[in-house]
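With one protein chain held back, the other chains of the complex are shown just where they sit.
== chain A ==
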Amino acid sequence: MSNLIILPIIFPFIIGAVLIFFSKSSRAQRIISGISALLMVGISAYLAVLAFQQDTVILESGDWVAPYGIILVLDNLAALMVLITSILAASCLFFAFGTISKKREKYYFYPFYFFLIVGVNGAFLTGDIFNLFVFFEVMLLASYVLIVNGGSKYQLRESFKYVILNIFGSALFIMAIAWIYSVTGTVNMAHLSERVAEINQPGIVTVIAVMFFIVFGAKGALFPLYFWLPKSYYGPPAALAALFGGLLTKVGIYAIIRMFTLVFYHEPLFTHKGIIVTAAGFTMLLGVLGAVSQFDFKRILSYHIISQVGYMVMGLGIFTPLAVAGAIYYIVHHMFVKTALFLLAGATEKITGTTDIKAMGGLIKSQPVLTWSFFIAAISLAGIPPLSGFFSKFPIILAGFQEGQWVISAVALLVGLLTLISMMKIFGYVFWGENKLTERQNNMSVTNLLIPIAPLVAFSIILGFAAEPIFTYSLHIAEQILEPSNYVNAVLKE
């Protein structure tokens, strides 16, 4: 037992509540939120070390024993996700200081930013499926506010779709929970795992598993429920689009990985190698085709989120330690690189005032740092060695060939190529070519925006050059989550 596990949830919660008092003063809000975001990074780094030393740490909140009470479980996977979340949150927050409008600051931007993090961290840490639902709702409610705030016509129309789809998803979620409860009589994940193993996952449980897959697939933008993503991530300002793009879909993916390694792992031929791999293939292919067809900076990046979510799920679907380790590595890589790309798109937008890549050109002359940061992040995303994208795709595709999953592996390779094409399209239009900027735009400095992006780009390089230790760590996590008894024993203390 360790009370520290509650910190990633309760600390942003308290900061969010305190920030409501300062909604009038943008300076006080910036100071408080900036310091707390950095503190969060420290806390979550400490927790990651703690999880690495002790494997699985649990907290039975209110002293109610599992499976009756609500428990929080910190294993290596959850600790890693919490750590990345806090790094991304800090980066996007500091980026927001330079780009967010005064009006948004006054209308509770910062409190809801922290409540969003409460929901995300809670979803990673909870060991109870009903609580997972609750934290999903906390996260979604905060995201509704953040996405709607500003109230332009486009934003209202697209966020309406976002809200409707997510409310529908939440309704399905609660139905799936009711269903699994009626079959197994518990909502504690470890207890669920034990009971599903006892009855050896009969047909009805597999149906529920597919239901959960649909629910998390809608939140994680998987085929065929990804249509909401590109448009709703287009509306909000860059700092938020980056945070949403890097973080929110990954919570859905995390939930899929958690449920399909801990509870529903008895019928891998049908659920993993059938449904998940198929959905992954279509998600990758259609996502990247969407990206290739677009000529808008933010839209291209949004479509790439979809195609890359496919890789992560593909790793889970192949379901060997190597593939799952690849998927975890991919999540880490994707969260850093995608957020960096979105923030770079935001910085470019600040200079040029548009997101249409055909209207831009020649930024390389006036903004060399911005250009090369983008270049590193872009080829990393496409999977060029020695950057992180290569080392995360390699194990997934390798495992695919080892397991005889020829079709999906071929699709994954093709998608990598198309990703490169669309990234080079952006690079060619925006940074190369003749200079289309005005004099004033040429002299604009965005150094204050590049500083928060720098750590993310640096991480992408580090993840590539230090692939060996990081991959060993991912493999360690993969082996841990593929052996559900670790989790079950830690929670139920048997």
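Everything below uses one rule, namely that a contact is a pair of C-beta atoms (placed from the backbone, for glycine too) under 8 Å apart; a residue touches a chain by one contact, two chains touch by 3 or more; residues count from 1.
Basically, contacts and distances are computed from a predicted model.
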item	value
Protein name as given in UniProt for the chain not displayed, "Multisubunit sodium/proton antiporter, MrpB subunit", "RagB/SusD family protein", "Spermidine/putrescine import ATP-binding protein PotA" or "ABC transporter permease"	"Multisubunit sodium/proton antiporter, MrpB subunit"
Option from A:D63, A:E198, A:E434 or A:E468 whose C-beta touches the chain left out	A:D63
Contacts of chain A with the absent chain, listed as residue ranges	1, 3, 6, 10, 13-14, 16-18, 20-21, 23, 59-63
